[in-house]
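Selected chains only, in their assembly positions.
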Amino acid sequence: QTKIAIGTPPIAEVEAAFVAKDEGLFEKNGLQVEFLPTGSNQTLVAALVAGSHQIVAVSPTVMLQAVESGIDLVVVANCGVTSPRTAKNVGLAVREGVAIDKPEDLLGKKIGTPSIGGTLDILFRQWLKQKKVSDKGITFIEVPIPNTADVLKGGTIDAIIAGQPSLGRAVAQSNGKIAFHFMSDLPADIPYTTFVTTREWAKANAATIAAFRTSFGQAADFIGKNQDKTREIVSKYTRLPLEVLSKIELPECKPVPTVAAIDYLDKAMREGGMLKSKIDTAGLIAP
Amino acid sequence: MIAMQSQSTASKKTVPDSEMSTLEPRIRISDVTLSYGALQIIGGISVDIAPGETISVIGPSGCGKTTLLRMLAGLARPTSGSVELDGAVLGGPDRSIAIVFQDYGKALLPWRTAAGNVSLALEARGCPAKERPAIIQDLLQKIGLGRHADKYPSEMSGGMQQRLQIARCLAQEPKVLLMDEPFGALDAMTRQALQDEVLGLVATTGATMVFVTHDLEEAIYLGDRIVCLQPNPGRIGRIVDVRLARPRDQLLTREDPEFLRLRRELYDLIKDDHQ
Amino acid sequence: MTGFSFRKFGLGLSGLAAFLLIWKLVTDAKIVSPIFLPGPERTFTALMNGLAGGPLLGQTVETVERMLLGWLLASLVGILLGALIGVSRRARTYIAPTLELLRPLPASAMIPIAIAFLGFSDQMVLVVIAFGALWPMLLATIHGFAAMEPRLYEVSAVLGLNRLQVIWKLALPSAMPMVLASLRLGLTISLILAVVGEMLASREGLGQSILLASRSFRSADLFAGIVILGAIGLIGSRLLSMAERRLLRWQASSR
Amino acid sequence: MTAAFGKSWRAALLPLGVIAVAQITATATRLESDSLASPAAIVLALFSVIADGSLLRATFDTLTAAFFGCIIGVGLGSLIGIVLGLFRLADDLLDLTIELLRPVPVVALIPVVMMLLGFGASMEVVIISLGLLWPSVVLARAAVKEVEPRLMEVSAVLQLGFSARLRKVVLPAILPQLFMSLKLAAGYALVVAVTVEITANPFGLGYGIMMAQQALRPAEMFAYLVWIGTIGWVISMGLNAVQRIFFPAYAKGERQ
């Protein structure tokens, strides 16, 4: 049995890790996993470098920035990815009294985003680009997820990018509507979060990584077959109420990382000025 | 615990003897005691003080002079008995009663200059800002600090601080002036000058004064009566009448045979107490 | 009374130089990964870039404004409440316990609540700053009142000063050294909370710049922001010292 | 004892009033929110977290970290402050650097400390003590400079060594202020501990708040907040009691 510590944010997008842990899949593959859901992406990377964790789940955009600044990270596995099935989970909520019907209407508006530079944020900007709307003309304001509904209702912003269940609540409380399900227009299989480790550790622990991937593969199968059970597990680890979870689609789980997805984000961030120097995206996936 | 109620009257020129006994006392101290826990500090003191009278208080160190004065100022509550001011029981401090504290260093506001410290009393009684500078300068002049109005207490000598405190009390324009060894830190000449200054002020304003001192000559020179306290617990040993004419004079009064007789009497008294 | 001494200035500079040297030695020894802890040179370069063409200057102005407003609010409320509690027994029984209950509430955890009530506004950040920076002034004022030379309370009683006069003329000046020290603390806390507030409520300013730098692992930029924070704090504290020297003249002469 | 009890209802008046108003508003507006909750819901949530044991564990973790952080931060800070207050040279030498370092938000240093120590109690303790260090320095230095100059002269005349001067004159003289500094620090230690836990460290009360927030359980988040307030209050009451027991002379002087 190999002991490893994993850090993740407490969100449904890392469901595979929860399931693998809860269903004993890690044990079955010879891994003894200590599991810590943790707040912010940055501290997770720091914990990884400090060695108190071996694998952490971060937003792929954060990973790319870390790599750019010289932290040698590699992707171990993915989990939640974009997919047409879950496209309705995410959208742009507009409050009552604000007229946003076409993408051009967004110009000059104040829009809330859960995390500037996060995956959702980058993807939304990609969508704007597809619609030929410059994101320079829009003011983005970061709004923590729990405040989504209150802030939209309060009127300091015009619209907000949100996922369920906040999305529904925001629409209901502000008597607004969902203007765009923009995810439908974006490519599938882009990971919301990705499990990474340091290259050094990956080299020394190829077997452990293999075992981890196997567990995730099994977990993805399990999720595909047992949505209700998965909801229970996710609820247990994230402490999101089961009633809330049962109203939404669980994220699509595709554990195998792809260079294509990384390239897509790399390009998007480069265009947005969030990345500057060259990154060897092909080498970013642990062998 | 001998409590002697003095029936004798002060021989002040302004108040003839005959009138005195009929007059309401300004301060009536009736069988006052004070204890800290089990320790009795003051044991049964009774004195009446007439308006305009000056009482000197003497007694050995630690006998309770300061404590008595604090009760007269309303700063300490008697354990039993009462202090009355103009017939009403004194419930607490009163602006018409001024007290010069023995520890002058602590009683001044260190962040105010000499002028500012005097000003405090004027502000307290609501004196208009425009009139203050003149009054302050006048008072400081009187106590010999005219040139030091802008000094902070930390920049003044002990005697200067002591005088400053006196000036503040005078600014209060009190009916009753309680002084706790106010000239203790002063040289003989300054002291004599201030004695006359205070006597003059008391005479013109008609204030009643209780004056604690350990200087026998000072006690005689200033007082109409002298209260001699005995220690453990503090109580009145004797009340001595001072039958010296007023206004008094530093040279003539001190050479008066009565003055010398009184000095001898008091000296013997406290020497006996001390043994 | 010029308030400037070459000796003091020289000593201060040499202290700072020693600190920079230690910083450089630590980073050169690579005890902490340079990705998270940049050396002084890299920080300086980032600082210059940010100030010359970058947004640092504007952000600094924003943050300073926020800090000052919050600090003023906190000082006012802290000193007034402290004075109230210091002199009024009723305030002590009715209000003080509630304040004790509020004191340990982390200002950062209050931000989401403040957002719920006030939205993403500058007022919200101000309220959070005031809430967090209030306590040193409050405690120092209460303590200053309590520790005032008892003889002075007697003086005030004898002079028949009313309560307002006791506060204004005796207790506050006597508490002044403590209050001034706490004003300094309060200023620092205000600055820190302005930054945290900007981070959590995404207002324009140094906080956001630091947050974004830290998110994208641009540690040199992050430290450049921190250096500016230090400079703001230093300037604020120097100004306060000057005020202190004036206000505490009476004290300086006694040593 | 009964007197203290008799008074405590008055202390409770203000908070109770606020709670009542909050409950009425919540009921009247049929509050539904991901970030606010009604007092009744908060109480229920509080009971549930107490019942499942998570609250007590978290409390223990947070308090341990806050305690050690407080001891180290205040101890070290006060010592530095006293040295600076006593020695002009040291003060002049370090003043500039300290004033520059003081405004650095500890939150910004979390990643750096994380690099060194990873997640865990020691990281939190270090950050808490860093957070408390500067305030303690400032307060102790101010307190030392306020010590009656005459007493410093007495110790100079007696040629007391540094440690004797510290133990016999300076410390007793500044004890009331140090105690105030400790009171301030104890509250602040809790604040920093919770902040560290919210942003980074995966345990303790702050982590509970963070999880409750992320999990869209505002009632539970408020339950944690209320609990933190209560703990802080108890600590502060405890410190007051300690003050009354150990320094009756000061308490007496203070009550005048």
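Which chain is which? They are A, B, C and D, in the order written, and residues in each are numbered from 1.
In this section, a contact is a pair of C-beta atoms (placed from the backbone, for glycine too) under 8 Å apart; a residue touches a chain by one contact, two chains touch by 3 or more.
Since the model is a prediction, treat every value here as computed from it, not as a measurement.
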| item | value |
| --- | --- |
| Stoichiometric formula of the complex, labels as displayed | A x1, B x2, C x1, D x1 |
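Heads up, the rule we're going with is that only the chains that are shown with their structure count from here on.
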| item | value |
| --- | --- |
| For chain D, the least number of touch steps when starting out from chain C | 1 |
| Chains most often in contact, by C-beta pairs | C-D |
| For chain A paired with chain C, centre-to-centre distance based on mean C-alpha positions, whole Å | 37 |
| CA centroid of chain A to CA centroid of chain B, Å | 85 |
| Whole-Å separation of chain centres (CA-atom averages), chain B against chain C | 50 |
| For chain B, residues that touch 2 or more chains besides their own | none |
| Sequence positions of chain A contacting 2 or more other chains | 42, 46, 49, 144, 146-147, 150 |
| All touching chain pairs, where touch follows the definition stated at the start | A-C, A-D, B-C, C-D |
| Of chain B, residues touching chain C in the complex | 73-75, 92-95, 97-99, 101, 103, 106-107, 109-112, 120-121, 123-125, 152-155, 172 |
| Parts of chain C lying in touch with chain A, wherever the complex brings them together | 33-36, 112, 115-116, 119-121, 200, 202, 212, 214-219 |
| Residue ranges of chain A touching chain C (in the complex, touch as defined) | 41-42, 45-46, 49, 62, 65-66, 68-71, 116-117, 141-144, 146-147, 150-151, 154-157, 274 |
